[in-house]
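Missing here is one protein chain; the remaining ones are kept as they sit in the complex.
Labels run A and B following the written order; every chain starts at residue 1.
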Amino acid sequence: MVNPLYLIIISLMAGFVLPLLDRVNRKLSLATFIGVLLANTVITGFWMHGFIQADLGTLSFSTAGFTAPLSINFQLGILEAFVLLAINLIGLLTGIYLLKKFNESPLAGMILFIMVVMGANGLILTRDLFNAFVFMEILSISTIAIITLKRTNESLSSGFKYMLASGIASIFFLLGVVFIYFFSGSLNLDFININFTDYRLIAVYMVAIALLIELKMFPVNGWALDVYESTDAGVATIISVINSTAIAFMFYKIMPLLPSNFLYIFGIIGALTYLMSNLMGLKQENARRLLGYSSIGQMGLLLASIIFTAGLEPVLRIMIVGGFFLNHLIAKTGLFWISGLIKKEKLKDWRVIRSNKSLMIMFGIFIFALSGFPPFAGFWAKWEFVKSLLAGQNILIIALILLGSLFEVIYMFRWFIQTVKGEYKEDELSIMPSGKVILTTLLGTLGFGLGILIMKNYYGFNFLFTLPILSLLFIYLIDFLPAKIKGIMSLGGLAYYGYYLYTLVQFENPIQILFGVIFLVGSGVNLISTLNRSEISKGFYGLLMMMIFSFGSLLIARSYLEFFLSWELMTIASFLLILRGKNAQKASLMYMIFSIAGAYLMMVGFGFAPELIGSSALITGLTYVQLPLISIILLALGFMIKSGVLGVHVWLPEAHAEAEADVSSFISAILLKAGIWGFLLVAISVVWNAPQFDVYYWMGWLGVFTALVGAFLASFQEDAKRLLAYSSMSQVGYIIAAISMLSHLGWVSAFYLSLNHMMFKSALFIAIAGVYYRTHTRNMYEMGGLIKKMPLSFISVLISIIAVSGVPPLSGFGSKWLMYSSFIERGWYLQAAVLFFASAVSFLYLYRLIHTIFLGQAKYEHKDVKEAPVWFIIPQYIFIGAIMVLSTFPNLLIKPLSAMASQYFNSNIVIDGYNVYSSYGHWNGNLIMLVTMGVFIVPLFFLILFIGKITKVKQFNIVYAAERPESPQTTHVAHNMYAHYRKALGGWGKPRIWDFWHGSAEWAHTMGDFFRRIYSGNGQTYLLHIILFFVVVFFLGV
Amino acid sequence: MINKLLIIIGIIGMLLILLPILVNFQSPTNLSALAEEYVRGSVNDLKSPNVVTSVVVTYRGLDTLGEVTVLFLATLGVGFLLENKKNKSTQRTVSENIRTTSSFLVSLIMVLGIYIFTHGHLSPGGGFQGGVVIASGFLLLILSDLDFKISHAILRFVESISGLVYVLIGLIGLVLTIGFLNPAILPLGKYGDLFSAGAIPLIYSLIGLKVGSELTNIIATMGSDRSSESVVKEER
Partner (left out) sequence: MIETLILGFILLLIGLYAMLSQKNIIKIILGFSIADTGVHIIIVSLGYLKGRRAPILDSAVDIANSVKEVVDPIPSALVLTAIVIGLATTALMLVFAAELHKRKASFSIDDYKELKW
């Protein structure tokens, strides 16, 4: 093992010799500069390799021929090797990144850079406290000097502010160290063995506070923000990554000296820093400063994780702290580098990134990594951290961290969406491919690879769980192919995947097969409609397959983590799919925020859940565990967010409306069912291990009101897709209510409705997609009379809405019949009444769908409209066919569904031939079908006979007071059709929930804006913060 | 107003936090075990009468190397910040007294400086102190002689070479596997001699040169930087 002193020696020699070399040739000094950084990286790399190969424990290297505590010693263990390798690698890459800049600047820049890295290395290695002080000074002085590499008024003044703050910090550190020596008689961390109690406390307290200041904890970090904003991008990188890491590591080293009550307070400060800086980040418009806020936040998170994982086993601790560390390291380095390439300050100026495809993908990777999505290291770290915090009952910390994380996601994704979707003119300044772009790409790939490595090696995930990611990558590689080829390949892949799951994985429970049909067969049929895409549709199929394979993984997940991983992958894919819509910025952001909030609820919910026994699928495993009430509530809430239950439904209409036409049907018909699937899993665990409090009674009510409100809202929409979206919300309400009944009949009807809804809602959305494709409008009042132009679409919509509304003869009737029976059986009379009312309301919007779009007179603009393309017609008719078959022979379905539900409840329906008997009567689908057919055929016959006598009127022959209305359609009855109902609703018609969420968002922004005012920009105020922080925290702790 | 109040609260708070140390302070009656070992070791292992020097150069040699580095960085930072801003305009005159005294004091100061750092292991003083004395000599020169221009190239050369040799001396110990910065690479000699205590005098001399040249460099850089005044004048 190479003596770690060489890291210091090489850097120092280079530092001393560079002024001489530079006299000879600048190229020579540049080569030396890179050589030193490379040597550092290679040496640390060898250490890491050595420690992985063999368990060498921790090695001590002393100086001057004496052993510690007489002389200063360095300690090298796997932890040190890991951190050193990481920061030296970033040092090397950032050195390369800055090479051009250094070539043009005075030599001092290079030397200072080497010294920053050396200071960090020394601080990490040394075990001597005073030596740590010296290295800390080297680190801060060289950092401060290199800030002025970019010479502006701002960078100078921010450098000075930094200097003042770090001056005070170094006074604290020095005094603390000397007191430690005075009390304990040693400066070496390994030989200090007294307790720092009562008046001795101040010694370690001063050292710790100095480190917290240097770590830029809230609120003593105003200077750091200024520095991040004003200095060169490369320099910001090394401050954010190398400098901060070394100090965090130093804090880790002094932790054993600190009393536990203070450690707890410091941990809270860390979590609070994470929360506050992300809250304040909400208001930022300057990209560099935003990154500063984010960096500071990440350091807070790192500090909290270092402190609160203290009791864990080492491997897990490395997973958590190391995960956060690597995530921050890679994502923040990448983002800072990109900020250097953009050369513009405002967040919205980042859209020039679109001129460089690979840079844009890397930007996405860094954003997703920073937001803690799989497969990046931060995801695993957050999962394990929340779990371990829960085990330690640290609810406050979890709340702070998850809330902070939510804020981070909000501004990160707002930025992301703004960047990839904002207005962008080609002639704007573009980013040329360059070495820096290649470096950034390399870094992003590294981060991605590391994530996959953790996934494969630490958790040992099955191939099936990596499939969503692999499919995305694979399809990205063949993305140059035409859409149809990719579509057909996807269809083939999906077919094989379904076959593979069915034959090889062996479902444990028939309910899995039911949802397999909804998820996979449903997706397969829906996929046909995407074949209509004529352009290349870059990225579309990759994301689509990622989403579909994630559905598959949800079915077979055997542990909470497998489930959560698949869930998050599904969220990524669906978010990006929604984002593809033309005006989907706001919709996709809302979707993301609600999804993340739901995911955090689930994460905590899973954290509370007891360990599963054995390795069977969740649907089996969950039956045998007793979920605590809090876990049930959190999980159910998380899933209900994804299904758009009342209160958290606001994302749903936006996302459905703004997504691309063929994507909406996936979201509505299938994605919502993923929420249902999760909700069902929770319910299954409750069947045999019911909690004391009957929470499902209230969830039932929630479902009922979702159904009612959804139906009302759907009636008031002008946009056909929004109408269908609210209709989906309403239908999901029925399903939630039915599952919440926890009865045999209830579940049969829930299953039945889930499958049915998938089919008719797909058909409807695809039909509307066809109409939109031809008419280019989603506003129903701009359509009309399309029955003659698009008869096939009309028939499919007609049949679908009959199925939805639950009138005979179609399957919807069966599901309604089952549902009311089950409500009455369960004794939920009031609920049944409300649902019945909701059904009545749903006629309103369903009628509108037919009336406004297909009936009436055709608009002039639509005179040349043709039938929807064949790719839209095929899937519709597959679904329609299935609905017809299942309506005629309902027992084909009812029988297996009943069997599924009777695993958990005693069956109380009897199936005999074409009849289904429940205690409240029977239903013979076949007979109903025949009767209704007869009833329909007679009027049809009359209609055909008298069709010639219809007289035509001009639709818009109205003139108001000699004035032609601007848009004549809006005067037609089809516009704002149910205005009178809306009036009748009075105050209930107000979008209260919408207002609530808007209010919350605004409130958060106002809070963020309020708090960031403490950063007055005055260096002296920052000093005052430091002194008050020192005093207040001390008295808090005592 | 509120600001003033907060400042006073802060300072009083600091006072309250620090007070227990004063209240509980008991002057120690014995050296700590570590200090005892240093005192013994300085005589027996290093043959250096000045224990502080032994600690600074040998036992805590890494600190000293770091300290030299900090000074080096400060020099670098000063030069980096003030670079290319040289301006010749000076209206300053030098009094006769300074000119006369400095002409004979400078050489004495230099000799004193050299004495201090070469005898660092025997008597109070050492590389830093010697270096500072030498730099003060140069300061006097700069103050007294308006035409005095010290060559930055030479300063930088001295600085670089002395730093480099310092690290190399340390490196020899590491290569010989007796430890980085172990002064025993040279014979320890007789206790109390000028040439004793191994490489300590050598190291201290190098530090003296390095510190002297660095501080001189800082002073010279700051001294030659008069552009600020002229800029201000232009603005007015």
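Just so we're on the same page, contacts are C-beta pairs under 8 Å (C-beta built on N, C-alpha and C of every residue); 3 or more make two chains touch, one makes a residue touch a chain.
Model, not experiment: these values are computed from the prediction.
Undergrad: With the missing chain put back, one of B:Ser42, B:Thr118 or B:Ser213 would touch it. Which one?
TA: For the chain that is not drawn, the touching residue is B:Ser42.
Undergrad: In the complete assembly, which of A:Ile34, A:Leu59, A:Leu156 or A:Leu446 touches the absent chain?
TA: In the full complex, the listed residue that touches the missing chain is A:Leu156.
Undergrad: Among B:Val106, B:Leu122, B:Ile142 or B:Ala220, which one touches the chain that has been omitted from the display?
TA: Final answer for the missing-chain contact: B:Leu122.
Undergrad: Which of these, A:Ala39, A:Ala64, A:Ala81 or A:Ile144, touches the one chain of the complex that we don't see?
TA: Of these options, the touching residue for the absent chain is A:Ile144.
Undergrad: Residue by residue, what part of chain A touches the chain that was omitted?
TA: Given the touch definition above, chain A has residues 130, 134, 137, 141, 144-145, 148, 153-154, 156-161, 163-164, 167-168, 170-171, 174-175, 178-179, 181-182, 187, 222, 225-226, 229-230, 280, 283, 289, 1012-1013, 1015-1020, 1023-1024, 1027 touching the missing chain.
Undergrad: Name every residue on chain B in touch with the hidden partner chain.
TA: Contacting residues on chain B, toward the hidden partner: 4, 7, 10-11, 14-15, 18, 22, 25, 27-32, 34-36, 38-40, 42-43, 49-52, 54-56, 60, 63-64, 66-67, 70-71, 73-74, 77-78, 81-82, 85, 122-124, 126, 128, 192, 211, 218, 222, 225, 227-228, 231-232, 235.
Note that in this section only the chains that are shown with their structure count from here on.
Undergrad: Mind checking the centre-to-centre distance between chain A and chain B? Centres are C-alpha means, answer in whole Å.
TA: Spacing between the chain centres: roughly 55 Å.
Undergrad: Could you please specify the touching residues of chain A with respect to chain B in the complex?
TA: Per the stated touch rule, the residues are 3, 5-6, 8-9, 12-13, 15-17, 19-20, 23, 62-66, 69-72, 106, 108-109, 111-112, 115, 118, 122, 126, 128, 130-131, 134-135, 137-138, 141-142, 144-145, 148, 179, 181, 185-187, 198-199, 202, 1021, 1024, 1027-1028, 1030-1032, 1034-1035.
Undergrad: State the interface residues of chain B toward chain A in the complex, per the touch definition above.
TA: For chain B paired with chain A, touching residues are 3, 6-7, 9-11, 13-14, 16-18, 20-21, 23-24, 32-35, 37-38, 41, 45, 58-63, 65-67, 69-70, 72-74, 76-77, 79-81, 83, 153, 156-157, 159-161, 163-164, 167-168, 170-171, 173-174, 178-184.
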